[in-house]
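Structure provided below as structure tokens; questions to follow.
Only one protein chain is missing from this complex, and each of the others stays in its spot.
Let's look at subunit A:
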Amino acid sequence: MAACSKRLDKFIVSLRLLRNLQVQNERSISTSLCRWASENDSETPNFVPPSKPVIIDKTQAAATMRKFLSPEFIPPRQRTNPLKFSIERKDMIRRRKILNIPEFYAGSILAVSMADPNATGKINRFVGICIQRGGKGLGATFVLRNIINHQGVEICYELYNPRIQKIEVLKLEKRLDDNLMYLRDALPEYSTVDPDMKPVPFSLTGEVPLNELKVKMRPKPWSKRWERPKFNIQGIRFDLSLVPKQMEHAQKWAQPWQEYDMLKEYDTSKLEQQILSEVQQEMSK
């Protein structure tokens, strides 16, 4: 008992010394206390260190491992000085370091939070399916479509607009076409997205899932003649809305020579690789 009390005295003195020295690392004090306690109470020789707290940072969505270059980085085929594109790319990368712009395609479901002076709580959140990605450089845009209270709503957002607070991908998938404008003439169930939808987990490696959904259309007339070959739409169930004779009549507007036109060829593979490596380098700095 005396020995214990002596040890306790020493312990209290040492604790006071520690406090005087203003040791700020509380974990070390607690471990030393544990050590003292275990040595006092039991004879266990193996010291089990306390488990380190694993910090999962959910604020930054993990970057994709796929080699994906956003289409607005690829310069159009024009007679502009490449210096103009490289200066614009620097600005785009600066913005991307502040706001994480994830990988998405036409057909993915996104939620965008934008600062709005007229909204309650000053931030406007809109969930919708991306039907089109257009524009190059800083003026790149994407259009989100949703049906709210039986009213179809489409909002065109600029990717690099400073009022955008957050872009989340709720469901990452590709469709059979790059441009889903025909959803305006499709049945409303294909454009409805639940505003409170939970994000669907997707893998960061491997292929992006392709949704081979063929959409049923409302009766004709449509806003555009989607059956014509210039739109080259794969994702519509034409057999339910059109007779084979109408499909053949639509083929009259086919321009089969266009695929052989060499002047229309724009091979972007080398440019893409070069720009992708440049962007990845800059983003990792």
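By definition in this document, contacts are C-beta pairs under 8 Å (C-beta built on N, C-alpha and C of every residue); 3 or more make two chains touch, one makes a residue touch a chain; residues count from 1.
Assume contacts and distances are computed from a predicted model.
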Absent chain [UniProt protein name; select from "Serine palmitoyltransferase 1", "4'-phosphopantetheine phosphatase", "Large ribosomal subunit protein uL3m" or "V-ATPase proteolipid subunit C-like domain-containing protein"]: "Large ribosomal subunit protein uL3m"
So one chain is hidden, and I want to know which residue out of A:64, A:165, A:192 or A:268 touches that hidden chain in the complete assembly. A:165
Touch assignment to the omitted chain, from A:51, A:78, A:205 or A:255, lands on A:78
Which residue, A:116, A:212 or A:248, contacts the hidden chain when the whole complex is considered? A:116
On subunit A, residues whose C-beta touches the chain left out of the figure: 78-81, 83-84, 87-88, 91-92, 94-95, 97-99, 115-117, 122-123, 137-139, 158, 160-165
